[in-house]
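Apart from one protein chain that is not included, each protein chain of the complex appears where it belongs.
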Amino acid sequence: MRLPMLLRDPVHDLVRFEAEEEEIVPALLDAPEVQRLRRIRQLGVTHLVFPGAEHSRFTHAIGAAHVMVRLIRRLREIHDELPFWQRLASDRARDALAAALLHDLGHGPYSHLFEEAIPGAPHHESWSLAIVRDPGTRVHQVLAARDSGLPERVASLISGGDEDSHDAPGASAYPLPYLAHAVSGTVDVDRCDYLLRDAHMTGVRYGLFDLDWLLRSIRFSPVGVGPGDGGPRLAIDGMKGLPAIEGFFLARRFMFEQVYLHKATRAAEVLIKAIFARAARALEDGTRLPFVPEAIRLASRKAPVPLGAYLDLDDVVVGAAFAAWESCDDPVLADLCRRLRHRRLGKTIAIYDAGGPGDEAAAIARVVGAARERTLAAGLDPDLHVYVDVAEDGGGFGDVAASAQAQLEVVFGDLRARPLAEVSPMLASLRNTPIRRVRVVVPPEIRDELAQALGGTPASAPVSALVSAR
Amino acid sequence: MRLPMLLRDPVHDLVRFEAEEEEIVPALLDAPEVQRLRRIRQLGVTHLVFPGAEHSRFTHAIGAAHVMVRLIRRLREIHDELPFWQRLASDRARDALAAALLHDLGHGPYSHLFEEAIPGAPHHESWSLAIVRDPGTRVHQVLAARDSGLPERVASLISGGDEDSHDAPGASAYPLPYLAHAVSGTVDVDRCDYLLRDAHMTGVRYGLFDLDWLLRSIRFSPVGVGPGDGGPRLAIDGMKGLPAIEGFFLARRFMFEQVYLHKATRAAEVLIKAIFARAARALEDGTRLPFVPEAIRLASRKAPVPLGAYLDLDDVVVGAAFAAWESCDDPVLADLCRRLRHRRLGKTIAIYDAGGPGDEAAAIARVVGAARERTLAAGLDPDLHVYVDVAEDGGGFGDVAASAQAQLEVVFGDLRARPLAEVSPMLASLRNTPIRRVRVVVPPEIRDELAQALGGTPASAPVSALVSAR
Amino acid sequence: MRLPMLLRDPVHDLVRFEAEEEEIVPALLDAPEVQRLRRIRQLGVTHLVFPGAEHSRFTHAIGAAHVMVRLIRRLREIHDELPFWQRLASDRARDALAAALLHDLGHGPYSHLFEEAIPGAPHHESWSLAIVRDPGTRVHQVLAARDSGLPERVASLISGGDEDSHDAPGASAYPLPYLAHAVSGTVDVDRCDYLLRDAHMTGVRYGLFDLDWLLRSIRFSPVGVGPGDGGPRLAIDGMKGLPAIEGFFLARRFMFEQVYLHKATRAAEVLIKAIFARAARALEDGTRLPFVPEAIRLASRKAPVPLGAYLDLDDVVVGAAFAAWESCDDPVLADLCRRLRHRRLGKTIAIYDAGGPGDEAAAIARVVGAARERTLAAGLDPDLHVYVDVAEDGGGFGDVAASAQAQLEVVFGDLRARPLAEVSPMLASLRNTPIRRVRVVVPPEIRDELAQALGGTPASAPVSALVSAR
Partner (left out) sequence: MRLPMLLRDPVHDLVRFEAEEEEIVPALLDAPEVQRLRRIRQLGVTHLVFPGAEHSRFTHAIGAAHVMVRLIRRLREIHDELPFWQRLASDRARDALAAALLHDLGHGPYSHLFEEAIPGAPHHESWSLAIVRDPGTRVHQVLAARDSGLPERVASLISGGDEDSHDAPGASAYPLPYLAHAVSGTVDVDRCDYLLRDAHMTGVRYGLFDLDWLLRSIRFSPVGVGPGDGGPRLAIDGMKGLPAIEGFFLARRFMFEQVYLHKATRAAEVLIKAIFARAARALEDGTRLPFVPEAIRLASRKAPVPLGAYLDLDDVVVGAAFAAWESCDDPVLADLCRRLRHRRLGKTIAIYDAGGPGDEAAAIARVVGAARERTLAAGLDPDLHVYVDVAEDGGGFGDVAASAQAQLEVVFGDLRARPLAEVSPMLASLRNTPIRRVRVVVPPEIRDELAQALGGTPASAPVSALVSAR
């Protein structure tokens, strides 16, 4: 038990965990499963494009817990309107703080790339739950030492609080659904921290929204308070909070457009996927590779990965493997690893202006065909070097098909609750124009030649080429 | 001649005028007509709602000149692609700097309110031109001392550079139209400074956009360079600059929604208009008022206002008049002035959700009727206390009917120039959903009673009432 | 009663007064005596040198109340260690908030200049107390309506809480001296806000210190808790807070060096003093001056100034008088007023490097003699145009002779309390090297000639000349 804990943070300045209910945060922080997050970059390979983006999931976890401290303070200002059993008592607050800190615990290095590249590889959300529940982890022990039900309550919050979450089969519902949505929902502490942090570290200012005002604008929805209605929900105060919530979604949009779906970021991710895929195949084929982490070895064979082996995976271990593979017996894998180290990323041909699904498919086929041909001619394997990359984002407004509770609403003075998109033309427009970027990633060697062959692309176009689908 | 001039600025930090061509700025700064801007608040009565908004037009003028220094630096990085006679030579730069500094010179206290309240009152843009052209002003003398054509060139830039500008009848076109649009256009140094400055001073963060990146994204459009095409135009580099220009228009949108068209700001403006109107009528009626500035006295009689009298008008003089009128012989005027001083602003009833123009008109009529009745019953003049306030803004994309040159375009690597709204769904959406706020402003005395009478408005609605047009 | 109150602020971002005990702030804000502060610039004429410094005492008053909200929150985190009668109960908090908001209420335009120029003119601190105590003011009425003892308790806090304060003869001591020192002490809410605000608005970044960390570093001193010891005192936590408090005093030092004692600021102040002095003499001599505020008229005759007349004084009224006097019958006064409006400030000759008091006096005498001679020759009155300006600041560490309680101490883990200067060599050095700037202010007309006559000053020295005392 270490209190008070005061930290400095580049995003939130002074971060304090000082109240008794907050003691869970410093207690968990020293657990090796949490310390491991120091060795996993929040944004994977994005730092190859935005050099400043070197921050780890560890700082994000602390940031999310800090936003939860502030959100709890806000909810307590307004929870008097709730029946007392729905208020934010001290033990509920502790549940929420632990869940905020631990929500990303199961991420591995390049987690979704790893999952996509190796079919059947475990999903990071299920790892988070596994770590919280496994009596062998320090995280579990710290939680259980305080209250034997704490691990399960935290698991319930992490999985969104809904019984039927696909991420958390078997999780029981959390008694205060609004708290679960604060951990994982439309406007949750996870997003609040990562948008600000990623914007800050990449140096892209667009992700900055007004957290102070957003927190102040949160209120309870009058809907759902009746018996059987599932309890109160988080909502936005429509008289004051509209610009804050608009700013939040705009920030998210900009971050997707400028950073998360940036063409060079995607090209780097494609390279990582190629490395994982090639390594898995090499192992399958019996090629001896040096320094293969146990989890990768098992996943390659589609064998189950024990928790301990998974926790040994981090950027350091995977980075060391990539370095070692540069001189391994598989020349193709070695080449891919050297490309990563020297930042020789693929180039992208953007497919745009599609007249319709058919047109787009035809345009892709045309580019892919030409690219594969030239890639082969350059002595490279087209399966590893030519990718169709479809980057999409719907705006983060939540699944329309999701439970009504997960829909963020806006409440006005007259106590009417209305959907976000109905009260804000700006948000309606964001919702109706999801981002969709279709690109063909090709090896840099063939880029100029290919661009010329596709025609119409001037030599001066600095990085990518454009292909109209029409 | 005072060089170098170094200033501190809360928005731009270090502001420097050090190059020889920049000497015009410190030289003009000491002219009494420029110093007068210290005594005119940039945002009129907005500080009654956002206390920090106390900044003057003087600091904005310096800021606009500073942005021009930076824009000139940017344009010179890219002007090699132009024929030499269209480049930004030193004398052109001096023209532009002077125009940037002087563009708002003709503003008086609460300028558009004054103009609206007193029919026939002079328009602030024409005053700006008059000051620059009148040989009796120090501004004119400083300009003419450097080059006898300078006053007229500056006048041409201030009036937008077009021969047919309604603001500047008789102004000749400026030889470099793109420079005129940099002074007054879709993305000009005026807007660039005031959005940042107003956001900064009000403490509303939404007006912040990325000036660095925006300036870097400016390029010349390939259109218009042919003979007779009107010369090169400013455009945005579509490969890099899209988020910067989106951020700019979003900032503008937020500032209009949150600050410029804020209901309490508008209510305060309505009060100022009532004071001006009532004072004009009192003077017409022969009531003796103390301390009436000469310009107001003349304008009330619809007599022409000489430049000297106009320049004597500022916030100090008008504020002193308002203070003196609190104990004048006209009890109605005295009451209005006391309301202003004690910040007893009108309350607003929002008319929304109109089914159609007819519905809206009916809703307004209903509210106005009820309000006038109760205002009269409260012993107040409905003509001075009940206003229909229609606040509108189209997004600042420029007049569709304006000359093609004034339209900001986006240029891609393939040298195609396309309209902003075509390449950005977000901007298209902003353009298609202009802001329109219809409100009835009523005296605070009758607000509760009226709200009840209109029905449906809960007592808890903190500031305004809402009336649906349906 | 208007709650909740949410404001935007350029310095503190989101300012909230929402708790019940905070209701006193919005209630007082609308009082005319508080609204009057909107018309008084926080930094007098400093905006002539730092254009951005246009902020009023009104925004500072809100800022000070906001810092008090935060300080109260901090003190409550730690007040459990005090006996319950010394804790910060809700009524004490209300006292403190009112005092924080009202502490500068008695300032007039250019207050200390006015006081210095007109002998016997009232001191601004006593005006603050008068306003709080006078049953005719709205401020008094708002306070008394809540609790009949409130006006007197606020007066006690404003005057520093000590019975023997020279500012507040007759004030009774406040029961919690530490709260009085939070309103007015070494590190008080007044300084905390104005250093940040003035730094922000001037654009000088040096005044920025870490308010978050400083507030977190405040604790109670173990000294003084015994019976008869005067109660607990505010102290700094030495294990954590040393850099925060060092930063605070360094910020203060920089602001004095760069802004408050800046030579051009001082020259502008000298001009204001000359105007006040000359106007007083003109009135004495029976010259008819237009638009003389009643308070100035009375003060000039050394007649007592009633509270109402004093409250009518603000920047607007005085500014209008200065403007009117530009064409008055006293040509000397008219000339002085025109100099102010056109910013023709005096120039300064710095006296430095004094070998000893005698040397300095001799150097001053030499410069003053030469300056007066040339001023006379230029047709100007040396008594109004040549000033010796001695600007001094001791660092703000508090009066050594003051009561021990007023001394800020540093407390370590071992509970020993030690004076600031003992634990920080940096602060010791600041304390031992007070700022002292001796300058002779001369009219701009004679500056070059005088500099040459004094010798050794190159023409290129851009603004001031230097005279060694040796």
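By written order: A, B and C. Residues from 1 in each chain.
Definition applied: contacts are C-beta pairs under 8 Å (C-beta built on N, C-alpha and C of every residue); 3 or more make two chains touch, one makes a residue touch a chain.
For clarity, every value in this text was computed on a predicted model and none was experimentally measured.
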Check the options A:Ala93, A:Ala180 or A:Val317 and report the residue that touches the missing chain.
A:Val317
The listed residue (B:Leu14, B:Ala303 or B:Ala365) that touches the chain absent from the view is B:Leu14
Given the contact definition stated above, which residue among C:Pro243, C:Pro382, C:Gly396 or C:Pro419 touches the chain not shown here?
C:Pro243
Sort through C:Glu257, C:Asp393 or C:Glu449 and give me the one touching the missing partner chain.
C:Glu257
Taking the full complex into account, what residues of subunit C touch the chain not shown?
205-206, 208, 210, 239, 243, 246-247, 250, 253-254, 257-258, 412-415, 425-426, 429-430, 433, 456-458, 460-463, 466
Residues of subunit A touching the missing chain are 7-11, 13-14, 30, 32, 35, 38-39, 47, 50-52, 54-56, 58-59, 62, 200-205, 291, 312, 315-317, 319-320, 323, 341-343
Subunit B residues touching the chain left out here are 6, 13-14, 16, 18, 77, 212-213, 216, 240
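The rule is short, and it goes like this: only the chains that are shown with their structure count from here on.
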Across all chain pairs, which one has the most C-beta contacts?
B-C
Maximum centroid distance from subunit B, chain identifier (CA atoms)
A
Separation of the C-alpha centres, subunit A versus subunit B, in whole Å, is 43
On a C-alpha centroid basis, what's the spacing between subunit B and subunit C, in Å?
35
Between subunit A and subunit C, centroid-to-centroid distance (C-alpha), Å
51
Junction residues of subunit B - those touching two or more other chains
205
